[in-house]
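Heads up, one of the protein chains got dropped from this complex, but the rest are sitting where they should.
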Amino acid sequence: MIRFECDYAEGALPEILDLLVKTNFDQTPGYSTDVYCDKAREYIRQECAAPDADVHFLVGGTQANKTVIQSILRAHQGALCAATGHINVHESGTIEAGGHKVLTLPSDDGKITAQQVKDYLHGHYTDPTMEHTVQPGIVYVSNPTENGTMYTKAELEAIRAVCDEYDIPLFLDGARMGYGLAAPGNDLTLADYARICNVFYIGATKVGALFGEAVVINDSRLKKDFRYHIKQNGGLLAKGRLLGVQFIGLFDERKLYYKVSQHAIDLAMKIRKGFEEAGCAFRYNSPTNQQFPVLENSLMEKLAEKYAFSFWEKADENHTVVRFCTSWATKEENVDTLIADLKQLTK
Amino acid sequence: MIRFECDYAEGALPEILDLLVKTNFDQTPGYSTDVYCDKAREYIRQECAAPDADVHFLVGGTQANKTVIQSILRAHQGALCAATGHINVHESGTIEAGGHKVLTLPSDDGKITAQQVKDYLHGHYTDPTMEHTVQPGIVYVSNPTENGTMYTKAELEAIRAVCDEYDIPLFLDGARMGYGLAAPGNDLTLADYARICNVFYIGATKVGALFGEAVVINDSRLKKDFRYHIKQNGGLLAKGRLLGVQFIGLFDERKLYYKVSQHAIDLAMKIRKGFEEAGCAFRYNSPTNQQFPVLENSLMEKLAEKYAFSFWEKADENHTVVRFCTSWATKEENVDTLIADLKQLTK
Amino acid sequence: MIRFECDYAEGALPEILDLLVKTNFDQTPGYSTDVYCDKAREYIRQECAAPDADVHFLVGGTQANKTVIQSILRAHQGALCAATGHINVHESGTIEAGGHKVLTLPSDDGKITAQQVKDYLHGHYTDPTMEHTVQPGIVYVSNPTENGTMYTKAELEAIRAVCDEYDIPLFLDGARMGYGLAAPGNDLTLADYARICNVFYIGATKVGALFGEAVVINDSRLKKDFRYHIKQNGGLLAKGRLLGVQFIGLFDERKLYYKVSQHAIDLAMKIRKGFEEAGCAFRYNSPTNQQFPVLENSLMEKLAEKYAFSFWEKADENHTVVRFCTSWATKEENVDTLIADLKQLTK
Partner (left out) sequence: MIRFECDYAEGALPEILDLLVKTNFDQTPGYSTDVYCDKAREYIRQECAAPDADVHFLVGGTQANKTVIQSILRAHQGALCAATGHINVHESGTIEAGGHKVLTLPSDDGKITAQQVKDYLHGHYTDPTMEHTVQPGIVYVSNPTENGTMYTKAELEAIRAVCDEYDIPLFLDGARMGYGLAAPGNDLTLADYARICNVFYIGATKVGALFGEAVVINDSRLKKDFRYHIKQNGGLLAKGRLLGVQFIGLFDERKLYYKVSQHAIDLAMKIRKGFEEAGCAFRYNSPTNQQFPVLENSLMEKLAEKYAFSFWEKADENHTVVRFCTSWATKEENVDTLIADLKQLTK
């Protein structure tokens, strides 16, 4: 079975494993107060052109989302996001378990617009019974989105402008940020993210590391007491240095984070082209490492004999939307085999 | 600086790192549904003589405590434990963040007695205003305790008997379980834990792994839907296989879990003897890897120049209780140096 | 200003005030353990033909919804309801504040169907990633709905059948239950509600009392420990007898609950007819005390000079949906004046 069903099917970059092995017997204090974490923070601040940002390392995305949102919201507030947002559909209600409603905006492709956010906020604050409803206290977006689509710099800036107008922070989930940075058409850099978002995180679990998400807080109002929230949410890793070491591996002078992301995107585009040439449509216009071709059911079944991929949704009686992912670890030979099979099956 | 301040100052056993490296490019499905996790579960069930137990892998202890307790308690219930319990003092209120009060019993050494539990439960159910108070819904103990002390088999069985009488589960936090199993005087095995506890976990973060806690649910009433709770608490590691691989490393035919625990205990006893010979008393009677000598302040200051250890509490004007930990990674030469220095400083 | 904007604009039935005055200096124990509450429970059990039901008195609807749902759901579960449901939109996120997601089904008129519930539950339990989503743990409906519409007996029975199939309880919010019982076309009795619902409540705040909702738990699995939940949610009124006395006033041999509901419905139908004759359409087909005519904006503005009513939503550029409510306290002369004015304004 060749696996394209997710971007976390393998372990980590050999370079990262090497670093873990090399530093294994160094003694460090716990809970991310060690020199490796400090060094990694330094690298990330540089990449973000944000010398004053606070950088915190968490283990996974659900934990990062919960911790950031929990650290910001008051009891009567909720998180505003696309109905397709990861926090709304795929985190087992962890935001609600923390006491907060996820307030949703309709979205077909995973993105929301500044106008939607503005309308929602305006609607809330002009509702005479607003106190009977949940006050939006943070805006959550992901980029790339859960559907592989991308915001442009202008779109994110427009959302941030609305947030500023209503004095609520913009939080960006960058679980797949690397793949976005390498995507054709992308006009965003880490420095842009740090400037536009009040808080965001750089995902490594899906981009080369065993695990790890680096939360960057560039709004000084949001920095206070964040470590309490990490601990309360079970995210203060005893051997925090493991996170530091891994982010060093991704962001030191080798800049592996960008290189391995580019690799995944190159192969994703190859896959995309393969499906296009096989006559398939796509559910979303994704320039990133997740591709959502619409397959005839018979083709889907044939492919499933040899390849693992994800069921996404039914398109119609005879067609199904599926998801193929590439990652830092995807082997070009597997992609080539897939394309050859596609050609064979659809000729 | 030679570090004795905690048992998580280094990475992992080389054998575990080797396994991680060796399996690194295997493709597996995510979220602990892979073959490594299955194999590790098999090993643990065998060690526990609990063929029907559910075994789940979590990243850390706070997360494990929160997830287990959250999965069991109803909204009006709380967790009964020693006032010194980790969930009461050192988890940033994560149990309360989940909506539940931690109900405390006084304890000088980290242990509680069956009689204390019985009295509390009896008191609750005979209070005519009981509905104005929190109903105890789970009993939490740790073994070894946070103070290094150990329950005997009979003591735990007595607590379980009271729990059964009131139909509430007994949950045991085994963050340092390995060191307890190797402790002089210990009469408990993993099979005993599985039999006596409704649910417990085997800690690996502090016993040889990079991270990881294996929750063993041997009471079939507590098994349902546990994975939802893991996910909701941010504990469903994307690359769950990392946990499986590590627990294989600890529990395969090499039985490293026991061997490395024994190593730590041997060195802890050596340290204990060193402090005894230096004329120091001990705050707790600990047969495990945490030792709590009472030091004259001048001695403490001298030692602090070369060694990292933890401040515990003031004993009196001139004396301080400190904590020295050993672990799977402690080097005998460092212990010998410490003892030599102790001799020198107190002769 | 003549007020039709809600059904809680006045105090209480004079008969209820009389009872409160008459019993004022009786000494009773607190927290609904008094003889008045016992008597009221007896009346309600009789009306419900549910001799074994537990009956609890709470102060208001939001509190009742929160307490019932909180008492039933486990941490990983949510409440399934119409997107228009009161718990989803008008309770400031109190369900989420208790840790639970509100899972929504689309609805245009406030009702959901058994098929929708079945599809949702089926979808959840056949999703291979179900543990990443919130498990539906209760179905919430209101009758009459927030839009004035009514379920039939068959519709509720069908929903309950689906609930039974998936072993989750059906909870019915009866904040305006009296007005439903008196509605033309209604085929439900209190005994039906007690039989069909696992738990429901009979609203009195909007039907003749100063305040009060009677929760009826007819499913013995849901009875345990309910008073803890009431207390925890701030609903255990110190002078609980006030609730008992008021429900006696509504359900003693005079059966005022039904009589005053009929009064409100008669006047609501009169208002409906008035708007119909004035050529207005209605947003919902409501046979209950809330009427939702679609008004030309100029007519709406004219009416607003003399009458208080609620803005509901814009229909189009020139039309607006508004809400007129009647209640136990509505004066027929005010309704007649309204109708006369309507005729005058639209002739």
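Just a few scattered comments:
Residue numbering begins at 1 within each chain, and the chains themselves are lettered A, B and C in the order written.
Keep this in mind: contacts are C-beta pairs under 8 Å (C-beta built on N, C-alpha and C of every residue); 3 or more make two chains touch, one makes a residue touch a chain.
Please read these numbers as outputs of a predicted model, since none were measured by experiment.
Hidden chain, full complex: it touches shown chains A, B, C. Here the missing chain is touched by one residue of A:Gln135, A:Thr149, A:Thr205 or A:Asn289, and it is A:Gln135. When the missing chain is restored to the complex, the residue among A:Thr23, A:Ser71, A:Ser107 or A:Asn218 that touches it is A:Ser71.
Listed here are the subunit C residues that touch the chain not shown: 1-3, 5-6, 8-12, 14, 17, 20-21, 23-30, 59-63, 66, 91-94, 97-98, 205-206, 210-211, 228, 231-239, 241-242, 308, 329. Within the entire complex, the positions of subunit A that touch the omitted partner chain are 70-71, 73-76, 98-99, 131-132, 135, 225, 227-232, 236.
Remark: the residues of subunit B touching the chain excluded from display are 75-76, 78, 89-93, 96-102, 129, 131-134.
Here, only the chains that are shown with their structure count from here on.
The angle of the rotation carrying subunit B onto subunit C, fitted on C-alpha atoms and rounded to the nearest 5, is 180°.
If each chain is reduced to the centroid of its CA atoms, subunit A and subunit B end up 33 Å from each other.
Subunit C has its Cα centroid 50 Å from the Cα centroid of subunit B. With touch defined as above, residues shared between interfaces to two or more other chains in subunit A number as follows: 91-93, 97-98.
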